[in-house]
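The complex appears here minus one protein chain, its other protein chains still in place.
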Amino acid sequence: MAYFPILSFITFLPVLGMLIILMLPGKQEKLIKVLTAVITGLQVVLAGIILHSYNYSLAGVFQQNSFQFIEKFRWIEISGLSWLGTVKVDYFLGIDGISAPMVLLTALISFIATLSSWNISKSVKGFFALFLLLDTGMMGVFVSLDFFLFYVFWELMLLPMYFLIGIWGGPRKEYAAIKFFIYTLVGSVFMLLVMIGLYFSAKEMLPNGTSAFTFNLLSLMDPKNYTATGILSPFNPHNLRFVAYIALFVGFAIKIPMFPFHTWLPDAHVEAPTPISVILAGVLLKMGTYGIIRISYPIFPEITRQLAWFIALFGMINIIYGALCALAQKDFKKMIAYSSVSHMGYVLLGMASLTTVGLNGAIFQMFNHGTITAMLFLIVGVVYDRTHTRGLDDFGGLALKMPVYTFFVTIAFFAAIGLPSMSGFISESFVFLGSFSQDSIRTITMFSTLGILLGAGYMLWALQRVFLGKFNEKWNMLTDLTVREYLMFIPLTIVIFLLGIYPSGMINIMNTSVNSLVDFMNKMPAQFSMLGKF
Amino acid sequence: MTEASLLNISLVILFLPLLGFAALIFLGKKIPGSHWLETFIMFSALCLSIYVGFGKLSYYVGKDLISQLTWISLPNVPLLGNINMDLGIKIDNLTAIMLFVVTLISFLVHLFSIEYMKGDSRYSRYYAYLGIFTFSMLGIVLTHNILMMYIFWELVGLSSYLLIGFWFEKKSASDASKKAFLVNRVGDTGMFIGIMILFTNYHTFTFDTIYAQIAAGHLPFNSPAWLTAAGILIFMGAVGKSAQFPLHVWLPDAMEGPTPVSALIHAATMVAAGVYLVARIFVMLTADAMLTIAIIGMVTSFIAATIALTQNDIKKVLAYSTVSQLGYMIMAMGVGAYQYAFFHLVTHAFFKACLFLGSGSVIHAMHHEQDIRKMGGLRKKLPITYATFLTATLAISGVPFTSGFLSKDGLLAGTYAFGLLTGHWIIPAVAFLVALMTAFYMFRLVIITFHGTPRDEHKYDHAHESPFVMALPLVVLATLSVFFWYGTNPMNPSSGWFLSKWVKTPATVVPQQQRFDFMKTEVKEAGAVEETKTAEAAETETVTHSEHYMHAMHQAHYPAMGLSIILGGLGILLAFAMYQWKKIDADKLAEKLGPLYRFSLNKWYIDELYGATFIGGTLALSRALAWFDSKVVDGIVNGTATLTRGLSNIGGLFDKYIVDGMVNGAAYLSGFIGLFFRRFQTGKVQTYVVFVVFSVIILLFIFRPFGF
Partner (left out) sequence: MVQVGLTHFLVISAILFSLGIFGIVTRKNAVMVLMGLELILNSANINFVAFSRYGNFGLNGQVVALFVIVLAAAEAAIALAIVLNIYKTFTTVNVDEIDKLKE
């Protein structure tokens, strides 16, 4: 393979599939499903190729030459505009150790979600077309290195999500869909503002010797590129970088979701159909934290350093608050939704540590939360498909009737609790070890460890209420897993155990980049603040 | 018998049970006689352990064998360089002994369960769980670093959870398993914080590396207080797993599990892992940490012993006695009697496993009756069980010529010496009191269960001695409760090979001023310590205790032994007086001591207290937060939405009536004007002409173009 634009392929393959599906007659439901499975399966294969040919020693983060699978060419260019000079947007894709795990995760989760959407019966064509569009949006966010492109993908994913919840959802689907849409859109608006602000603050040299404003994330990370008067330029003594940082952070925090912006999540999860919950928890939430690591951190290193304590604080609040809320839920799915809030808190905490161990843990936790929570939502889906109820107290003793199902449930639950030998343990430990070693947030870390305890509390309680105890005769007609359901659970189980026993497989991918990022975050703030007061 | 072969065989021992687990969990019902397969696996592991133990203790007795590989490596970390997290095993004498103890008891329990669990619908699942437990327990024993210790620590927690809740159809069983896991998690959380302290400072998890750095004067955060904190926090893991106060509440409930499981996990091995952990971190414990540990052990042994006095469930009595004995070991670790604590761990493992399996035999014979008030006179029906149970009871009561006497006497002497040296006399005082109570409640149990006349004739008639596979483990374990396995002198434990050759107190690495006075290294011996560390480990004596301490220990030996024999005898006598000869009426006594009796019977109301405070508090808080979340946080969101909608409604109205009203108004106006002028629009040309003419005249008149 001399040069094969693999990232473009992996990103736009679903769109291709969508076009084909749109051309098929709507009655060909089986064909549409199989086609989607093939497309997402191909994505997994492509992700495997990426993993195979990935160079572990290249760092990426802020140096273009050490990104991998780069594709870069001019996408939009309008020159000769009076004071604007040249307006240009690059089609710039590339991955490093921060985005590679996310690409793998997206491919894997999309494939699993396709399998779990097999029994969608309402307007199959529309569902899978939107689903594939969503897939492209997600993949695009993780591979783009141009802010404009990033934003385009970010918004692209919003639209199908709205319809997927709003049409195929539960009883309160309209409410949930609109809430999700508006909430996320508010975040996007903040992001758009900051993006435009950054655009007018930094100039990049063009090959022809002139310079032009830029959306290139890597150029935005270099303080030398900033103009003297840009409103987000560190050279400008009256710059608004602090405000912009907070706006951008809120934009991402909504997606994570970070307390107090998290309430869209339980509603969206409860109403969304199972595959969409899987995607939502498995991939979408990671975009928030990914955005912070990819964009907020290296572009605003000095402010990140200042506000790291607050990020950790919110991480702690997420962990404990989410866990306590989960403890009080009576709806299976809602409980898992809140557990997501709690688990994403670990990511925030690890990120805030700004240490190699902590950041490795945070990114690893993003991946692991993706797989584990996907599994948890699939589990709820299995029982909901059969009984159309989700109350934790409506069941009991399911282990007697569905032993294989319970086997997978136990694995998923204990993985969520962070039991050693499963992937969640490694990432949570890394997060804690990393954040504990940072002086400023040591106390926060100690309080956060309560999350380990509370997590075990709500998970085991749910396990007991649904699966243990006396069998509730009402559910005598329940059947154990089908082959298709096996197919959903087994890959996730394998990944969970594999990464729990051999975490180096993932950590080696991340470590070089994370080291480079930590180094950057250690050295750059001085440079940024040397240029001018913030 | 090279080092490498010993290490490799240890790895085989470690992974054999895991293999059994995997086979049974996936193929369980398809393998005929899966229980025999599993038992055979354990037997192989036992043989290999004996081989390893023999090799280690005879050829490498003074040398630690270590084998490790890098698990996770983080190269080029900014500011810190390379961080490596290793997987590794370390075989020292402790490990070699523990390997044998664990595999032996595990094997015997496997054997015992063949009959005990026969006919259970999840028979193969049961053996799978035993396999994963044995694997994790061996992991704890073998590991050479604290992270792996934590990993296996959690895994034994998992297997304990699975086995306690084995009969999960019963609510009490699933409650108990949940409780066990959660209470253990409390301790584990503390332990993890301790691990974080060590990792943050030393960037490694390996015990030896950490200790070497502490010995070199590198304290956590450069403060001895943090060293104490690290010690106590890691000890919290032991508090949870070894059921120490205030986290002891899970162990009695854990008796919901099958009885062989109670013998294996909740008496002999897993709960002793806490003591093993303290032994592993012993060298980094400061004086303050040790005192804390000693006090917690003391309180635990006392509380548990008082509760055991009044319980009527055969397994509950044994459970509290286990808690009490674990408290003993922890206390012994705390007072620096490292050797005796570990010695007691081993002897206790055997006789307590014997007691539990014996109780299992009784329960089996009585068709799952556990209330001792319905038993009695079983001596005749179950002679083997009775004989072995009695032997073990003698051992736990500290009667001479038993293993329990040796270890308990040494342990008590240790506390006595501690009292002599530091003036903390409360610790030996409580320890001796507990010895008295132990003898009393154990004999109470034996007398009520086996002596006297049967109270439930029906069940008594159907009782029968257990079959061979159940009797054999009892006999083996009872034999191991006799002194000669551990030394030739039944009166002096320290002369036996167990203590004089195999188990030695390691040299502490804590800075001098953080040690107890009696553990300080005298100046002239400071060189010796260095030497032992650098030179080929220790054929020579490692110096932890000063001469002073040795002297005190010597001094304490005979008084302690005398006292323990007297108190033990007194306890036994009292039990006979009350329950055998009925000289003292137990019920009347209970009535007289009313409140105290109920306090003990209800386990000091600790469960109720926790239920009301921690559990109730957490649940109330969670409900309050859930309310807050849905009403306030989400309320604000929805409120914002409503507000926006309200504003947009106002905007809509404004748009409709004012903005649009103006547009429509203009239209209306023009329409109105049109209507007015429409009247002039007759369609008759002549009318128009009239208008034109008049208009022209008017215009002419107005503008007067010709200057009229």
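Each chain gets a letter, A and B, in the order it is written, and its residues are counted from 1.
Note that in this section a residue touches a chain if its C-beta (ideal position, glycine included) is under 8 Å from a C-beta of that chain, and two chains touch if they have at least 3 such contacts.
Being a predicted model, the structure only gives us computed values, none of them experimental.
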Next item on the list: List the displayed chains that the omitted chain touches in the full complex.
Entry: B
Next item on the list: Check the options B:His368, B:Lys588, B:Lys684 or B:Arg704 and report the residue that touches the missing chain.
Entry: B:Lys684
Next item on the list: Extract the touching residues of chain B with respect to the undisplayed chain.
Entry: 681-686, 689-690, 693
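By definition in this document, only the chains that are shown with their structure count from here on.
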Item checked: Inter-chain centre distance, chain A versus chain B - centres from mean C-alpha coordinates, in Å -> 35
Next item on the list: Provide the residue numbers of chain B that touch chain A in the complex, in ascending order.
Entry: 71-80, 83, 147, 150-152, 154-155, 158, 161, 165, 168-171, 174-175, 178, 181-182, 185-186, 188-189, 192-193, 195-197, 199-200, 618-619, 621-623, 625-626, 629-630, 633-634, 636-637, 641
Item checked: Touching residues (chain side chain A, partner chain B) in the complex -> 179, 182-183, 259-260, 262-264, 321, 324-325, 327-329, 356-357, 360, 397, 399-400, 414, 419-421, 425-426, 429, 432-433, 436-437, 445-446, 449-450, 452-454, 456-457, 460-461, 464, 467-471, 503-504, 507, 511-512, 515, 518-519, 522
